[in-house]
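Shown here: the complex without one of its protein chains, the others still in place.
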Amino acid sequence: MIKRPDYPPADTQIVMRSVLIALIPGIIAMTLFFGIGVLLNLATAIPAALAAEAVCLGLRRRSISPRLNDLSAVLTGALIALSLPQAAPWWLIILASTSSIVLGKHLYGGLGQNPVNPAMLGYALMLISAPITMTTLWVDPLVTPDLATAWLAYLGQSNDAVTGATMLDLYRTEFRVLTAAEASQNPLFTQAHLGLIYGYEWVALAYLVGGLWLIYQRVITWHTPVGLLVTLAVVCAFFNFDPDTATPVWIHLTAGAGIFAAFFILTDPVSGATSPKGRLWFAIGVGILTYLIRTYGLYPDAIAFAVLLMNFAVPMIDHYTRPRIMGRSSSIRGSGGQS
Amino acid sequence: MTDALWTIGAGVAGLSMIGFLGGILLHYASKVFSVDGNPLVNSIDALLPQTQCGQCGHPGCKPYAKAIADGEPINRCPPGGQETVDRLASLLGVDTLPLDADDETIEQDLVAIIIEKDCIGCTKCIQACPVDAIVGAAKLMHTVIVDECTGCDLCVEPCPVDCIDMIPRPKSPDYWMPVRPDIISSDRFGQIGMQHG
Partner (left out) sequence: MADYQIRRCERQLEGGIYPETHKALSTTDSCVFVDDPKRLVFPIHFSGGGPGEALVAVGDTVFQGTPIIKCQSGITHVASRSGKVIEITDHAITHPSATKSASIIIEPNGLKDQDYLDPLVWPFDADTLRNRAIEAGILGLGGAGFPSFKKWSDGTQTLIINGAECEPYLTADDTLMRVDTHSMIRGACMLSQSLDIKTIIIGIEDNKPEALEAIESALKESRSDCFFDIVLLDTKYPSGSERHLVWLTLGIEVPTGSRAIESGVIVHNPGTLAALSRAIDGKPITDRIVTLTGEALTAPQNVIVPIGTPISHLIEAADTNPDSLASIAIGGPMMGYPVTDFTAGITKTTNCLLAREIEVPPESPCIRCGACATVCPVRLQPQQMVFALKGGSLDRAVHEGLIDCIECAACNAVCPSHIPLAEWFRLGRFEARDKANDQHLAAEARERFEARNLRLERIALEKEAKRAARQAKTADALEKARKARKESA
């Protein structure tokens, strides 16, 4: 039994490394259900992120090796790779990864200065620029593509037989015209993998394991994941009075990026709120926005936009969630005049 | 018909009532929350350094604050430095201006000192001092209360025997200021090893 550490890791590199390690179960699960495309994504996005980081640092005349060694670019690359469709072509991955680093991070001054989550910025950018590619190239977990199919998809020749929209997208568009009973006849629900229906849940479970390990290691606190998942569940349950038209709570939590985002995306410390209470509010905000965008928005992938929107609310959250300082009768509010 | 009249009457009465109550409320609010003097002038004055030196062309900081409130440029205060100009700009919601001063008059924290052996006790400096920081009596030696001197320079010129000098403000012998950490970060102390990493 390893003793739980008393503090978060004492070095930025270890923080980043722990998060990368925590991603491994999720990566394995995704590879099993969505095929080798997941690894192709990673193998493309991470070098691209590192290259972009090195170029930016060089252009900004900063020393390159300490910043490359801190693994922050590797993590950004990994997160964007896991967020993209598994049958995405190589150019999309490179574009997403480099724009995350360049536009999401270095334009604002590099590590620690970005106001928004770099990975989600890259993701949202791709979603707006290449909406068809981003919404139709998700691998159907029931027909895991073989190596050749994945490679062809990587080169840009996707195969409609193995790709399609995501579960959530399906629910928004196609299942809405069916009753809940009819929808549940879909093979996605009837074919179970080892007792759990559809691969999405296995992936979610794998990310949950990694996320819990991060909490145990004190790399992240419970506030963010609990805030997001509970809010999402509560809001869904609240509006879920008609099962024939609404997306079930369970699908909301596991089918999309819910768990992955709760533990790995929202927990980006730089662009998130900084106090535990602030993190809770931040996650609650993301939860509500996610539900609203998923239900009423144009895009099915709500989390990226919800995170970006809440990132801009962070300074305000930080100003109103400071704990009460010892010896003061109330907590400080506001920004304190001019900066 | 009578119904309509009633309705109109009730409406008029109701609105009058609201107006009346609102009037009472406003009256009390103006009493309870009243501020002495012009609040804007006071907030401007609070940002000025209170040297009362008159370099802005006004006899003291408060008069300059009044002038700023009436639209005079905000960059006429050399003792306040650029920082004061920026703060005034922020307070008034206008664009900041470069400080209107010669370079050598900026950010020199000076105080007046009377060379006591030369003082003839004419009291001219006492009359010139805007903040009553010089003590003395006619035909007797004068001296500057250093802690109260704002360094405004106004006593130097009236002195007939030129016995007032401006010197850097003396600091307590145990005054010190830590070094900026980004200068010494390579050899700092205070880091203790943790069990991990």
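Each chain carries a letter (A and B) given by its place in the written order, and its residues are counted from 1.
Everything below uses one rule, namely that a residue touches a chain if its C-beta (ideal position, glycine included) is under 8 Å from a C-beta of that chain, and two chains touch if they have at least 3 such contacts.
The structure displayed is predicted, hence computed values, not measured ones.
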Just name the one of B:Asp3, B:Asp102 or B:Asp174 that touches the chain not displayed here. B:Asp174
Which listed residue (A:Tyr7, A:Trp91 or A:Trp250) would be found touching the missing chain in the intact complex? A:Tyr7
Out of A:Glu53, A:Asp70 or A:Asp140, which is the one that touches the chain we can't see? A:Asp70
Positions on chain B contacted by the hidden chain, ascending: 45, 49-52, 60-62, 130-133, 147-148, 150, 172-174, 176-182, 184-195
Need a quick check: the contact residues on chain A for the chain that isn't drawn. 6-12, 14-15, 66-67, 70, 72, 110-113, 269-270, 272, 274-276, 318, 322-329, 332, 334-339
